[in-house]
Structures are given as structure tokens and as C-alpha cells.
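All remarks here apply to the structure that follows.
One protein chain is absent from this view; the other protein chains keep their places.
Chains: A, B and C, in written order; residue numbering restarts at 1 for each.
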Amino acid sequence: MVELTTEDCFGGVVRTVDDRASKLCDPARLNPVTGPIHVEGAAPGDLLAVHFVDITPRRDWAISTTFPHFGALTTTDETAMLHPPLDEVVWVYEVDTDRGVLRYRARRSDHEVELPLDPMHGTVGVAPAEGEVLRSITPSAHGGNMDTPEVRAGTTLYLPVNVDGAQLAIGDGHCRQGEGELAGTAVEAAMSTVVIVDVVPGAAPAWPRLESDDFLMSTGSVRPLDDAYRISQHDLVGWTGELLGLDPLDALQLVGQTGLAPVGNMVAPNYTMVAKLPRWALGGARAYDGLHERLRHAGAEYLARRRAPSGAYGAEKDHHQGAA
Amino acid sequence: MVELTTEDCFGGVVRTVDDRASKLCDPARLNPVTGPIHVEGAAPGDLLAVHFVDITPRRDWAISTTFPHFGALTTTDETAMLHPPLDEVVWVYEVDTDRGVLRYRARRSDHEVELPLDPMHGTVGVAPAEGEVLRSITPSAHGGNMDTPEVRAGTTLYLPVNVDGAQLAIGDGHCRQGEGELAGTAVEAAMSTVVIVDVVPGAAPAWPRLESDDFLMSTGSVRPLDDAYRISQHDLVGWTGELLGLDPLDALQLVGQTGLAPVGNMVAPNYTMVAKLPRWALGGARAYDGLHERLRHAGAEYLARRRAPSGAYGAEKDHHQGAA
Amino acid sequence: MVELTTEDCFGGVVRTVDDRASKLCDPARLNPVTGPIHVEGAAPGDLLAVHFVDITPRRDWAISTTFPHFGALTTTDETAMLHPPLDEVVWVYEVDTDRGVLRYRARRSDHEVELPLDPMHGTVGVAPAEGEVLRSITPSAHGGNMDTPEVRAGTTLYLPVNVDGAQLAIGDGHCRQGEGELAGTAVEAAMSTVVIVDVVPGAAPAWPRLESDDFLMSTGSVRPLDDAYRISQHDLVGWTGELLGLDPLDALQLVGQTGLAPVGNMVAPNYTMVAKLPRWALGGARAYDGLHERLRHAGAEYLARRRAPSGAYGAEKDHHQGAA
Partner (left out) sequence: MVELTTEDCFGGVVRTVDDRASKLCDPARLNPVTGPIHVEGAAPGDLLAVHFVDITPRRDWAISTTFPHFGALTTTDETAMLHPPLDEVVWVYEVDTDRGVLRYRARRSDHEVELPLDPMHGTVGVAPAEGEVLRSITPSAHGGNMDTPEVRAGTTLYLPVNVDGAQLAIGDGHCRQGEGELAGTAVEAAMSTVVIVDVVPGAAPAWPRLESDDFLMSTGSVRPLDDAYRISQHDLVGWTGELLGLDPLDALQLVGQTGLAPVGNMVAPNYTMVAKLPRWALGGARAYDGLHERLRHAGAEYLARRRAPSGAYGAEKDHHQGAA
């Protein structure tokens, strides 16, 4: 059980609609993460389970901004074109953790609406394989900046361990995020987060996986989305086949008729796809001997001790349902 | 109000696990559609609304199959590689419309599970623009084989009218389908379908849109998924901006934090992405003057006259929720 | 032997730097082609050989222009973004067929340079398969707007015949073009063109192929470039294997070490890649029983009769070498 805090992706320096991330932020220090956390006993080839017990915004405001040449509907360094960048505009959201909402307020027009709070971490990863050192903004087989709203409280993330101690790092909290992180940034916020960490020897997945009460999930992070989709679905087919003892084509068929395929993010440098299998398709089979259920239970007990039954853990789950 | 029947994508000739679509089906006759239906009064530039009142499987069985060089985890004619095709295997599903389920039975291994019935049409389109004639398997701006599970009963599809009478065609019924149509085919079935058709003069969308009780949706059908994602989200940003009177960057921000982005299909020749905006983000604004609500109401009345309150319309809606 | 003339892609209406294609051209009439030419005796499944004997600009000027949302370094309808279009600017080139040059003159800055004339046709195709009707701007298995500079005089293009008479059409002449057609349009010109047409029964290629004195070439036209590259190289591997009696992996190895891979165009709606095998890698093997050589010889005789030895056929060949 680890309690930690994270700063937002701007390092906390963008605070008003007049602050420009492109001027205030050192590119080499964007997207700071908390860690690395050395996990005692984690060795290369092991699986690291990171169960998110609680993710709570630390401030009553959060930030989103367009950023020059960043996002899915603009030219970028990689999708290079001759257009000048889109305007850099900042949105400041009011965050009400008690009511579980945040307030969107248009900047150049007249519209306000409350959005359900659905806190998540965009960046969770371990040290990469083969001695590589990657910027925290890069999602890949080691995790990293996958930016999928599935990394919310109540979910377990499974990562491969590549070095002794795994070297877990967590950051880039979002009060909520659409699928794809279309605008380049989500509703960025500093977080107070509680995770439970566990290790399964020798069970390292090739790509990050997730498990919630309702879904098994595989991810793929690469460009283009086509290949990220292939990686994530291919891994989910293999995982399903293994859990149910299925021939690969039988597993393909089952995933093909029941699986979901939301985008994580389509923001440089790599894009992330998520492949989701509803647990009802598994007929009672449990991944990793019920590890998620055990961590979920431990997390619920922790929260019960810490707060009233109506606390954030259950509430976040409800917000998610409201949002979906 | 139009009642029609559609044959499955194999023309009904694949009926047992020993039938091979690659031998029995004439490629030029794959994916047959019912139509074209001439819509009186529909003129180029108009919007054609197709509200799906009811989609009911006509048989107590349905078919899925791998097909040589077809699907998302195999080489195809377009993603050409040196591998021989995957084995051609057929799955026959038992369909129980009363209980709202279908039975998956593994072919080369030992697993069975009931899946929720969630009937939909993979192919719905009008005559393309600029005199083009396309195979029914191609999704594009005119609709076509978009293969998204969102085209289910209770949903309204908005298509552009390119020629007098629109020339609507509907086919490729699926008892259910995962996002992406990973295996190349869904649970393919002949359908009895009821639609209500309406026209909004001069309101042709650039790409097909959908509306359900819970979401506004835009689609994009092109390769790769990156560009299909861009088209669909770009259209949804524009639509949202128009409905709420928002500046484009304000609309980008709102969609960016609240939108969903599931894959429709990643099967040749074009891939389809869907962009979904939850209606709660719209604060009461209604598209096309509440057209979906009116059609939804008319459809419900039709079903109420036709059957008992426990009929398929409501039931399908429930299956959807169960599946999601 | 067919002598024909073609209009430029604007239908000849853009003539000065003040003409705007976006205003003057009807989108439904862009990229006009000459034809269809009914080829007596060509039947579905046959190969149609189109040998280009001569391609000569008909005017002493030619046009290039940026066009809103068209080209490889701008947002397009398919790569949809929030940027406004790039400025629409027109370049008028002086064409000197005697000297074999054209003059580039910068519009917003001060630079002039003579470029070698290297005339080609961007669009050459037959009726598509399976009853499809496609805009002339779409390149696909039937040919169409492939926009590769390889379609120059001295080259033979091999197309599949899909309908009786093949229905050959030719247009979109370019005085020259870079690989990729980066700016969206090439140096567009009306042409006087001479082709020899021949048929090989039952030898229809899956995708258009080309043959010059120096190279065998396969093409692939699809999105993204990755898949266009795969199609073209896959076809070249198969063709090479067939000509030399090679195992597929032996053919892969030979093409892999000797083949070239230039972009044709990366302009919507499909992208084209060319795969080129130097003839010296073939050790004397000849495609289609030396058809290219026979057509080349017939073309040379025709030109010798028509003009002095220093005529355009030889000269174009030299320009090509100068340009490469």
C-alpha cells in the first residue's frame, strides 16, 4: 500500500487562463512523475500489479490547454505540415470533489456545463527493457503515458518488470479525459493517490494489461492506431485463449464478437489503444488466480477504515457509470 | 415506416460448420443489401434520417467464419504479406430471441458461453456522390459497410442525400459484433427490420452521423484508423460547436474531455471510427430540432401497437446495456 | 497505335496566376480523362498493355497550384484538422519543348530556375472490377490517378481488364512531377500523346505494373503508404519469383537487396507506391515474352517515321536521366 502525491503535467506552473505552457514549461521537464518506487522482490520477467485504490484531486481547480503542435486535430512534429499552430488557449476547471463534478467554462463563447469527475492517471510505468531510457511522455511496452481513462480507482494495472525493483513511476493525473485525448491535454490535476502493489513471479505480460470488476483489458502503444489496435487485440486474444484453454481461432472468434476497442490517446509520440473483454464472456475464469479481486478487496478495506462508506472509492465508480 | 427483410452477408449459403464461404460465395455477390429504396422527396443536399425501430433475427441460427485474407489480425489484399491465410473455420451460433441470447460454442476447444443478443446492421447507405458506384462492402461518406454496433434499434442514422430519392439500402445484419469486427465477420444473420425514414432539406452531413438516447455520434471511414479517428472527431467538434454556438477551440475542449472513440471496424477496404458525445455534455441542446426524439417516439408507438410491452424494442435496449 | 489529346486536370480553365481552381472548377469535373477507348478483343481476365510512345505538351505554358485542403503537407478532407487551408497560389510555367525545359518562377520570392521537361500522365486506367464506378482522381487496382513519374514515354503500363473492351482512359498530363506530388498538383498540362495498345489473354495482373528499358515495376494504391508499399513490393516479389522460377523467400531476398521504392503520390483519396526491380537482377528473363521490347521497337519506328532522329522520344529519355 503506497500513498503518494503527483504534480500535474505542467509541473503546476499553469494556473490561470493567462499562463502559457509553451513559455512557462521546460520541455525536458514536462509531464513529471512521482518515483521511481523500488518494489522489493520484483525481478525481470515478473508481473507488477498496481491496483489503484484512490485517486483524488489535490486542488479545487484543474487545467487544460491547447499546446502548439500537440493534439490529434493539429499538425505535430511527427505529422508535419505547413500550417501555423492553433492558438494556445487555457481552460481552468473548478473541481468539486464533494459533489464529484468539475465545471467546463467556454473561453471564447458562452457555455458552461458540469462534467462528472472521473480521476485517472495518464502516466504509469516501470523502467523499460534492454536498458532504454524514455521520456515520461512516451507510452510503450513498459507502460508510460498511455493516457487511457481506464486507469482509474478500482482498476488493477499489470506491467512487465524489466529491472530489479521494477522502478514504478506515476504521474499525469486527469480529473477526466475523453478517449483519444483529442485536444492534446486532459483536465490536468495534481493528485493524492493510493495504490497497492503486488508481484507475480515470471508472469510478465508483453504489453500492459488492466483489470476492472467488469473487464479484462490489453493495451498497445505504437503508431499508427492500426498497429496499436492489432497489438492490443492480439494480446487480448492470447490472454483469453490462455484463461479458457482455447485454440487461437476460437479465442479470436470470442473476442471478435464481444470485445470493445476504445482509443486511449492519439497524441505523439505513440498512440494507445485498449482492447476490452467483458468478464461475462469468461464464464467465471479469473486472471492471475484472482489477484484483482484480492487487491480490490484490500483497497476497499483500506478506504472503509479511512472514510465513511459514501467515500470517494465508491463515488468514483458511480461517476464512471454516469460518464459512460 | 418501412418493414423489410435482409439476407446475411453470405447470401444465406453458409449454414453448417462444413460450408466454406470462400467456395460457396461469388465475391461479386457477397454482402447483399435490400434496396435501393427510393425516398420520395429526398434531393441532393438533404439529410436522410433512418431511425431503426426494430431489428430481429429471422432464424434461430447465425454464422461467423474466418475468411481467407480478411480480418484485422491477418494479412489481407491490402496489408499484403507472404503468409498463407489463416484456416477457414465456421462457427454456428444458436439464437434465442425470446431470451435475448446467442450461444458461442468453440470449434477446436471446449468452451461454451451465452452472449447477449444485440442486433444491428453492418451496412446502411445511400447512393454515393459524384456518380460513383461502390461495392456494398465499402464504407465511406455515403455510409455503406461501417460495421459499428451503434446501428441498433433505437438509434437514428443521418446520411447525406446525393441523388434524387437517396436510394437507401440496408443489409449485413449482425446478432452482435465486437468493436473492430476483429475476426472479419460478426455473428451474421438474416434480419426482419423496421425503419422510419425522414428527410431534412439542405442539412446533408459530410459524413454519416448517429443519434441515440444517450449519445450524438459522428463517423469517419477511411484508412488508416488515425484518419478515420480524425474525421469522426473533427465532425463531432464541428457539430457540437454548431449546436452550442461554440468557438471551434471551445468545442474541441468540450469534446476532448467528454467524447468516446470506439472502433467500428478495421476490416478492408476502409476502416470506420465512431466519435461519441454524451448528451449530458450538451446541456439540453437537441440536434435537428429533436428529430431523433420524434422518430424514437413514433417507433415506440409502432412497437406498442405490434406487441406486448415486453417486446423486442425495449429488450434490445437492455441487451445493449448488458453488453456494454 | 492511338493518337490522342488530353486536357489538363483543371479542364484548361486555370491560365493565369489570378485564376483560382477552387472557384473556376466544378469538383465533379476535375481531372478530366480522354476516353473510354474500347479495345477490341480485350476480355475480363486479360492484361492490357499500354505503351507510351510519345507525350508532348500542347501549349507553351503549364500550371501548378496549391488547392484548399489538398496535398501532402496540409490538412485534407481525410486527414481532418482544425487549421484553415493554406493560401491558394498559382504558378505558371513556361514550357520549351524544343529545349526540353520548363521555367519555375517563384511567386512570393525571387528565384527562377529551369527544370528538365519530363512529360508523363498522372491518370491512366480501365473500368474497375465488380461494376464499380470511381472518380478519375482515385487510384486503385484498375489504375487511375497513380501520379507516378514512371508513366513517361518509353514505358509500358500493364493493367487488368475487368470488362469487355477494357475501356481505357488517359489524362492528367504533367510536364514533370516530384515523387509524392507533395504540393497536391504537378506541372499540369494538356498533352498530345501516342500510345500502342496490346492485349495478353488471361494475364491480368492484380495491380498495375510497369516496364521500362531499365526496370520492372509494380504499384500499390491504398492508404496508408505502409500498405501501398506492401502491395507493390509483394506483387514485385511474386512477379520476380514467377519470372525466375524462385521460391517466395528467395524472391523476397533478391527484391529486398536490389529493389527501389519511390512514392508515387501521397495525395487523397489513395496513396501510390512503386516497387522497382532493375532488369540486371533478372539475368535476361523477360516479362510477357518480351512484349515491352516489341512495343518499344514499334514506338521507335513510329517516331522515326514521324520526325528527325533528335525527336522527342529520345529527348524525353535524356531528360529523365537528367532529372534522376
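Definition applied: contacts are C-beta pairs under 8 Å (C-beta built on N, C-alpha and C of every residue); 3 or more make two chains touch, one makes a residue touch a chain.
All values reported here derive from a predicted model rather than from experimental measurement.
Among A:Met146, A:Leu159 or A:Leu252, only A:Leu252 touches the chain that is left out of the view. Remark: the omitted chain is touched by one listed residue; of C:Met1, C:Val17, C:Leu260 or C:Ala304 this is C:Leu260.
Note on the undisplayed chain: of the listed residues A:Leu4, A:Ala43 or A:Leu134, the one touching it is A:Leu134. Contact between chain C and the unshown chain involves residues 64, 66, 71-73, 86-87, 89, 91, 104, 106-113, 115, 176-184, 186-187, 223-226, 229-230, 233-234, 237, 244-247, 249-250, 252-263, 266, 271, 273, 278, 280-283, 322-324.
Take chain B: the residues that touch the chain left off the picture are 73-75, 79-84, 86, 224, 226. Contact between chain A and the absent chain runs through residues 27-28, 77-82, 130-135, 206, 220, 222-224, 226-227, 230-231, 234-235, 237, 248-249, 252, 269.
The rule is short, and it goes like this: only the chains that are shown with their structure count from here on.
Work out the mean CA point of chain A and of chain B, and you get 29 Å between them. Measuring from the averaged C-alpha position of chain A to that of chain C gives a distance of 47 Å. For chain B, residues touching at least two other chains, in rising order: 223-224, 226, 230, 234, 237, 249, 252.
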